[in-house]
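A single protein chain has been removed from this complex, and every other one stays in its place.
In order of appearance the chains are A, B and C, and numbering begins at 1 in each one.
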Amino acid sequence: MKPAEKEWTPKILAFLCNWCSYAGADLAGISRMQYPPNIRVVRVPCSGRVNPYFIIKALQRGWDGVLVSGCHPGDCHYISGNLVARRRFAVLKDLLEYLGIESGRLNFSWVSAAEGEKFATVVKEVVEKVKALGPAERLVKR
Amino acid sequence: MNNPYIPNPTVIRRITTENDANDIKTFELVFTDPEALKNFRYRCGQFAEISVFGAGECPIGIASSPTDQGYIQFTVKKVGVVTTALHNSEEGTIIGVRGPFGNGFPLEAMEGRNVVIIGGGFAFTTLRSLTNFILHKTNRDRFKDLTVIYGARNPGELIYKYDLKTWGQRDDIDLNVTIDQAVPGWTGLVGFVPAVVKEVAPSSDNAIAIICGPPIMIKFTMPVVSELGFSPDETFLSLEMRMKCGIGKCGRCNIGNKFVCKDGPVFTFKELQMMPKEH
Amino acid sequence: MVVFQMVWKVIGKNKIPTLIQELNKEYEVFTPVKKENLVFFERVSSGNEAFLDFQNTKKSPKEVFFPQTEILFTYEINKQGVEIEKAPVLKRDIVLLGIRPCDAKGFLLLDKFFSSGEYKDLYYLEKRRNTTIIGLACNRPLSTCFCTSMGGAPFGKEGMDLLLQDINDKYLIETVTERGEKLIKKLPWLKDAENGDIDKVRSLSRNVEKAIKSKVSVEGVSKKLDGMFDNKQWDLIHEKCLGCGVCTYLCPTCCCFDILDEATTKWKRVRIWDSCQFSCFTLQGSGYNPRPSGKERMRQRIMHKFNYFPKNYGENFCVGCGRCVQECPVNFDIREVVEAISTDIWREKDE
Partner (left out) sequence: MHNVENSIREAAKKLLSEKKVDLIVGYERGTLPLRTTPCFVDKAEDVRKLVWNENCDANLSKYLLSRKENVGVVAKGCDARSIAVCIFEKQIDKEKVVIIGAPCLGLIDKKKVKAKLDGRELLEATIEDEQIRLKGEGFELVFPKKDFICNSCLTCRHRNPPIYDVFTGEKVSEAEVDEFGEIADLEAKPAKERWEHFKEELDKCIRCYACREVCPLCYCKTCFVDQTMPIWFGKTNDLSDTMIYHLVRAFHVAGRCVDCGACSRACPMNINLREVVKKTEKIMKERYDYTAGLSLEKIPPLGEFKIDDSQEFIK
């Protein structure tokens, strides 16, 4: 196929907590679990580090989807970073969806370091969802 | 007609770190287009708009002297978006230059007279240009005695140390370099610029004073300079303002009805006294 | 000055769409359009979009020549270096239809400003030079219109190439400049006006001018402001101003801008409107701000309009359109300020 005819595949930006999901992704890799190669990972010290601006900026820059993944409630390395983040993301997600951004573009998950399989599943599901939505258009700055 | 908003490309040929804090660097730029170099004819005291591609644009005083052939220099302190991006640039990076803008120093008025240059801190850049211009062999005869008083917080913050060294070795310049507080190993003058001006007491006889520095230095130096007998219309100051266009259109650098970018940045003390105190 | 024959034509109101359609073949036509309750100038593609039964547009037409966001040039950073691509030039000439006399006067002031000095602003001037302005006289000025105080008039021809004057079911078209005449010649189907109609608009013009009740004594204000930079009244008048940009953004003459670089698919250097009322307008990199509070910023706006600009260009930088009065969220009324300055209330209070 010529490059122009190449099938579109989504680009997904993933913010992974260093203490859990990042290790979870690692485990998935070491365990040779298959998941789509559409995510680009930004390692963050905690899901609480993910400023809503990061997510909005990603959407503006044309990322087709965003995934934020942190530790399960109660497991945060910094005790409550993920709990603070949870409220923040709830409001952000509700608000973005209300404005008309497709809900499938914003994804959040709790994945521990032991859950390599869950990580692979989450990525698979996210990629499927975003694929179904097609390339991002709303909020993208041209 | 030339579009004054389009920058001319130049290449960074050399980067010199000027101070110990590592936040002031001198960038030596060469034009890629020889035509652009020819058109870039500047006077001491003028400035140019520097484009760091991928970041933006900001006005910077020209630190080289028109007698320096083939290149221009800008000494930049790292403060905002553009200057930070510039500091992060390497030699060989393409930088845009628009200008030169502004009026520059009154070289014609200075001819045949004594010149007293007073500068403080990082604002010394265009004064360095002027000093080098006067000291150049083709120009030195056109001016009489040259006194330079330059102060910085500490020896590490003195910029153009290489120039200070060469100037110090010459006998046709009275160079007075001072630092705010004594530190071990420093053998030069100690004290704030105003005090040193008082001490050096350059004669105002047939002399013109050129002053540039932080507002606080200006505030305390002006009374001293007046006391020494420099008349307000023979005392020149170079101002700084937030600017965008550099050509008197964007509307933010005005002091009263004067624009610092096009009517300045050099004003006589007399002019400044007539202008609103909003700078 | 070129002498040309003054011609009066007439066009039925129902023929306006035809006129626009015809102009559209050759020009980029901008007219007032109405969207919900807002009337502002927009590029129209069909004749029916034009809305001429307005009193004053919400936004001033300055954005046709001085858009809120304008690309100065685009560039690409690649291995070879930086490639600068200049912004595309105008493809076709512009016709601006439905410009009120106050806004036309605003253009003349902007012309002076953008064409002055050593460096000309080509982005503004290129569009401006290739524009024919078809004005629309004001039959129903607003209560906040004070154009007559600022040297304008509801039937003013200053800055117009052609002027439409509304008499019931038709507009009388007065040719004002050679450029206007040229345009008229392209429209041979326009009928000549009758003398009765011309008399009618003349008397109408007088009556409407008389109907403008809002008067501001601006005479001598510029001189008086010379000594008022440190007047204590600045401390008081700015107090209710919240520092938004409504007045400056809607103003037909305010034209301060910011320049910044933006990345999308390409890098762009854009200029965007900026306002002297914003605190970051003069904020320097060092953190120092010569205009640190609302007081200085308010003073800048008033002084710029009534002292600095008159000093540099011999005219007030205000045309009396009343937009800032109408739209200020806290009802700050510039007329009151100018009036107070002119009647020496400020000077007396300061003593």
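One rule holds for everything that comes next: a residue touches a chain if its C-beta (ideal position, glycine included) is under 8 Å from a C-beta of that chain, and two chains touch if they have at least 3 such contacts.
All values derive from a computational prediction rather than experimental measurement.
Novice: Pick from C:90, C:280 or C:345: which residue touches the chain that isn't shown?
Specialist: Considering all chains, including the one not shown, the answer is C:280.
Novice: Among the options C:43, C:215, C:240 or C:266, which residue touches the chain absent from this view?
Specialist: The single option touching the absent chain is C:240.
Novice: Touching the missing chain, which residues of chain B?
Specialist: Given the touch definition above, chain B has residues 80-81, 84 touching the missing chain.
Novice: Need a quick check: the contact residues on chain C for the chain that isn't drawn.
Specialist: Looking at chain C, the ones touching the missing chain are residues 35-38, 53-55, 58-59, 68-69, 140, 142-144, 236, 239-240, 242-246, 248-250, 258, 260, 262, 270, 272-273, 275, 278, 280, 325-327, 329-333, 335-336.
Novice: When the complex is taken as a whole, what residues of chain A touch the one chain not shown?
Specialist: 52-53, 56-57, 60, 73-74, 80, 83-84, 86-103, 107-110, 122, 125, 138-142
As a working rule, only the chains that are shown with their structure count from here on.
Novice: Could you tell me the distance, in whole angstrom, between the mean C-alpha positions of chain B and chain C?
Specialist: 39
Novice: Any idea how many Å lie between the Cα centroids of chain A and chain B?
Specialist: 51
Novice: State, to the nearest whole Å, the distance from the C-alpha centre of chain A to the C-alpha centre of chain C.
Specialist: Distance between chain centres, rounded to whole Å: 48 Å.
Novice: At which residue positions does chain A touch at least two other chains?
Specialist: Answer for chain A, listing residues that touch two or more other chains: there are none.
Novice: Residues of chain A touching chain C in their complex?
Specialist: So the residues of chain A touching chain C come out as 141-142.
Novice: Which chain C residues qualify as touching chain B in the complex?
Specialist: Residue list for chain C touching chain B: 72-73, 75, 77, 81-82, 84, 86, 113-114, 116-123, 229, 255-261, 263, 267, 269, 271, 274, 276, 281-286, 288, 290-291, 296, 300, 303-304, 307-309, 311-312.
Novice: Under the stated contact criterion, what part of chain C meets chain A in this complex?
Specialist: Answer in residue numbers: 264-265.
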